[in-house]
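Here's the structure we're looking at; comments come further down.
A protein chain is absent from this complex, but the other protein chains hold their places.
Up next is subunit A:
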């Protein structure tokens, strides 16, 4: 422990200063263990040193100053020696060491005894004063600190109370200003408190809401479990629930809400109140209903639309055991013509009237009518007896349409074709049912319309194949699935092959080889006939040129190629044909284009012009299937044709002897007529020798048929001609 440098008497070990320091050291050692100060003992000692000096001075003062000594006691409190043990130890140190270290050593003898006695007495008084000063200081400090802490806790409480007040004000503002209705009720259901919003939601009169019971808030459209949830909540078995719930407003109208009810418990966790939060969803609900209505109904007729119909059909098809469905798929006959000729406004009015009539046909439960779009409608019936109900429904629909409809001062007779699909639920998808109904409706339409047909699986299958082929056609052309067979044309005078008809075939990957009857109409329908026809022409012309070049022995072989009605109308016909001929080097006179009689019925000059141009170039034009349409003989003269191909139906009666005399007369007449018009005659379907002989006799120029050869690959033609030559 370093002696204090400030003390000037460090050099004198027995000097007063040094004795005071030693006294302070003893004192600090005594009190330090019972202090709570953060100071070190040395620091305490330095703190006590001036006090020791004051003690010494008081010991020697001429007059004893009790106040000065009391201050020393107070200074101990200031040094945080607040433990009473510190006082006890201080008094002990003073008693034992003060006189010893600070007494007057200069007096001796009897005077010395007197002096020592005086010092003892002074020391005792000094201790009394110090103890009093300590007690006084401690009392003051304790009072001050108690007051301070009480003050602080009061301040903290006030702060908490004003925060609570602010919170309460805010909560009150939230309660009153909330956009949702809030109500508080006790567990018996007595409504204790409602906010402004809730009052407004109920129609504006507070007394109609407050004071009521929650149980009066029931509504016939309440979900059955709502009041079950409520009872669980007030019994304390549930903390909250949320439901969609309607209420009656004061004026009797309905208020729809999202309702959340929560249980409020007291501090001990016992159920105390219920809190209801109500969000007004009335408008949203109405809007939703309106949107839903608009989304599921046809704007023109007001009938359910496609969406709603499919929902219902879906539901009907997923019905349980024993439930059946019946569907009428109606398409108006010839409606497009009405729209085209009289305009859409009239067409629309007609549809509205049709919709009304249809609606009146399906009024029983489980029945519905919907408009799918355009002039397509559906009527659906469900239940166990749809098997005969659906036929009645279809009959009702046709009869409802039977009487003329008056629109814009005109009367229209509307007819429709109906496809019926009926069956048990759970077997087919909506898409399958609709496709079947569509196919069946087309069957009714192609059977003349104004009728209904019932779906049957075989007809469906055919139509489905037709559908499949149509979609497969474009890819088939790209993949080279088509090929050509050639059927020889035989000169009836010398029996020699002088040409062949090109017949296109489709080698279908699943269905095998298909004849033109099976796919040409489809190609016509989709427009694929144009590229397909072009390919056939190119291929056949190339083949004819090949024969001419490599089999000169055959003579000038001719090639017949069929033209479909669509090709006939194609603007590039002449140009493309010329290009193909020029590309191959085949003479135009070696090509014969076959056109069906029906394609030329009523043909105007515009349609005939390309044919005329081709004929002028030297291409032969043959009138195919002659005699099957309403042959306009007068018209024959102005057609640019040079050959008549007599339909096989005329030659059929000549296959076997005796020959039908009427057929004989007809053929004879036609040949004579043709020849007088300078037209050559080709006969098809020659199957027997007798037939061939007969036709030769009648003057036919060329023949084709199985008697001579079936259609086959190009090599066979060569072989045939060789055989023929032999």
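The rule we apply is simple: a contact is a pair of C-beta atoms (placed from the backbone, for glycine too) under 8 Å apart; a residue touches a chain by one contact, two chains touch by 3 or more; residues count from 1.
Everything below uses one rule, namely that contacts and distances are computed from a predicted model.
Student: What is the protein name, per UniProt, of the chain that does not appear here: "SAM-dependent methyltransferase", "Sulfurtransferase", "Heme exporter protein C" or "Branched-chain amino acid ABC transporter, permease protein"?
Tutor: "SAM-dependent methyltransferase"
Student: Tell me which of A:142, A:360 or A:446 is the one touching the absent chain.
Tutor: Touches the omitted chain: A:142.
Student: Out of A:61, A:155 or A:552, which touches the unshown chain?
Tutor: Spelled out, the listed residue whose C-beta touches the missing chain is A:155.
Student: In the complete assembly, which of A:41, A:306 or A:648 touches the absent chain?
Tutor: Of the listed residues, the one touching the omitted chain is A:41.
Student: Quick one: say which of A:170, A:336, A:410 or A:550 touches the chain that got left out.
Tutor: A:170
Student: What does the interface between subunit A and the hidden chain look like in terms of residue numbers?
Tutor: On the side of subunit A, residues 33, 35-42, 80, 82-83, 141-142, 145-146, 148-149, 151-153, 155-157, 159-160, 162-164, 166-167, 170 touch the unshown chain.
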